[in-house]
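Accompanying notes for the structure given below.
Then we have subunit A:
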Amino acid sequence: MTKRSQGFTRRRFLGSGAALGAGAGIGIGSFPMRLAVAAQPFKIGLFIALSGPASLFGPTQRACAELAAEEINQKGGILGRPIKLYPTDAGGAPAETTKSAVRLMLEDDVDLFIGSHDSATREALVATIKGKVPYIYTPVYEGGECAFNVYVIADTPPQQIHPSVAWMMKDHGAKSFYFIGDDYVWPRKSNEYARQVIAENGGKVVNEEYVPFGAPNKFEEVVTRIKAVKPDAVLITLVGADNVNFNRTFAGFGLDKDIARLSLLLEENTLHGIGADSSRNLYSCMSYFANAPGKANQEFKAAYFKKYGAKAPQLSIIGVDCYDGVSCAKALVEKAGGTNARRCMAASQGLVFESASGPWKMYNQHVDKTMYLALCKGTEFDIIKTFPDIKHGQTCRA
Partner candidate 1 sequence: MDPLVLTQAINVVYGVSTLAAVTLGLAVIFGLLGVLNIAHGEFVMIGAYAAFVAQWAGWPFLAAVPVTLLVCGLLGYVVERILIRPLYRRPFDTLVATWGLSLLLREAAKAIFGRGYHSLTIPVPGTLHFLGTEYPTYRLILIAISLTVVTGLVVWYSRSRTGTWIRAMIGNPELAQAQGISVRKLASATFVTGTCLAGLAGIMVAPLVPIEPYMGLDYVLRAFFVLVVGGLGSVLGLFSGAAVIGGVNSVISAVANATYGYFTMLVLAILVMWLRPRGIVAQR
Partner candidate 2 sequence: MSAPRLAFDDVTGGYGSTMIVRGASGAVSPGEVLCVLGRNGVGKTTLLKLLFGFLPCRTGAIRFDNCPLGALAPEMRRRIGMTYCPQERPVFDDLSVHDNLTLTRADRRLESFRPYFARFPVLESRLRQHAGTLSGGEKKVLSFVRGLAEDQPLVLLDEPSEGVQWENILEMEAAIKEKTAQGAAFIVVEQNLAFAERIADAYLVMDQGRAVLAGVRATMDRARLLAHLHV
């Protein structure tokens, strides 16, 4: 492996040296513009779900990242270097993804990583990359990632849960909550945070329950229990097919009339699966919805549909986060003047960049955001409340 990669690197080095020489040769002649084109590309390893259950999001993740790269390249790339994306599968086991990361670093000399995947994979990648290359983590997550040279632009529990749960308690009169989630770190940490918020507002949690992650779950028993305790609201941290199954069963048992549901990872694809007949009284709170208001999103969508047409992959927060990630990469690297880890860490403090939802400001390796609370209307999100400038609540020291 090492031998092969060394050989490969040397060959590639010779090749690029020759190319540079050739480029310079022509440059001396009458085409000085060629120099810019021949500049080393800025290589970004893009970890997205190309296989496995999450591969539902793969096409959108890729399309959004490519759109961002294209826009940046038209304006001269990052520090004059055109972005080249290396989309890599992170839909399998974390160990497989770390192998890909090692290969990308050793063989392809990537300059930066962007990842839109689950937390288990993030933890494995952080341990593998060891801060050698900047790593931007993008989707919804449980908070607490403060590793050196890692930058998180994901929604955190204080951003998702604080405004939405407080709203449901104050404006909707919800006092008692039932927690149901998949059994892994994101649901457990999110629920931990939600408990605090509910206690602060004088409410109570009547039950907290998890189902095995990745198992063929069915929810008749859970729903029957919920029916028995009659909470005012259910906080759902199920993902993907489990989220669909639960909500369809919930409505099938007729609980949707009286009990509100707030799901913490409910985006356009999942809602489509839940369907119009099961989405009554169902809420979602995230920083991005495809129909979110604001000029930035209008412009982003115009560009997206111009590039990909009517058959473009469904827009959702998982996917658009990759657009934001590429945009963050450009701002970070240009502010730091390169990919030096210490300079990047320093540059990240107070970094402002353009996301698909407007300008975001980074400090403590996380970003503050505008959050939206949406009520499902059939298979559409109806944004009923906008919470501007919600703090990420993470205390990492840069």
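Keep this in mind: a contact is a pair of C-beta atoms (placed from the backbone, for glycine too) under 8 Å apart; a residue touches a chain by one contact, two chains touch by 3 or more; residues count from 1.
With respect to how the candidates were assembled, all candidates are chains of the complex that A comes from, given by their letters.
Please read these numbers as outputs of a predicted model, since none were measured by experiment.
Candidate 1 is the one that touches subunit A in this complex, out of the options 1 or 2.
Partner candidate 1 is touched in their complex by these residues of subunit A: 53, 55-56, 58-59, 183, 209-212, 215-222, 224-225, 227-228, 241, 244-245, 248-249, 252-254, 269-270, 272-278, 314.
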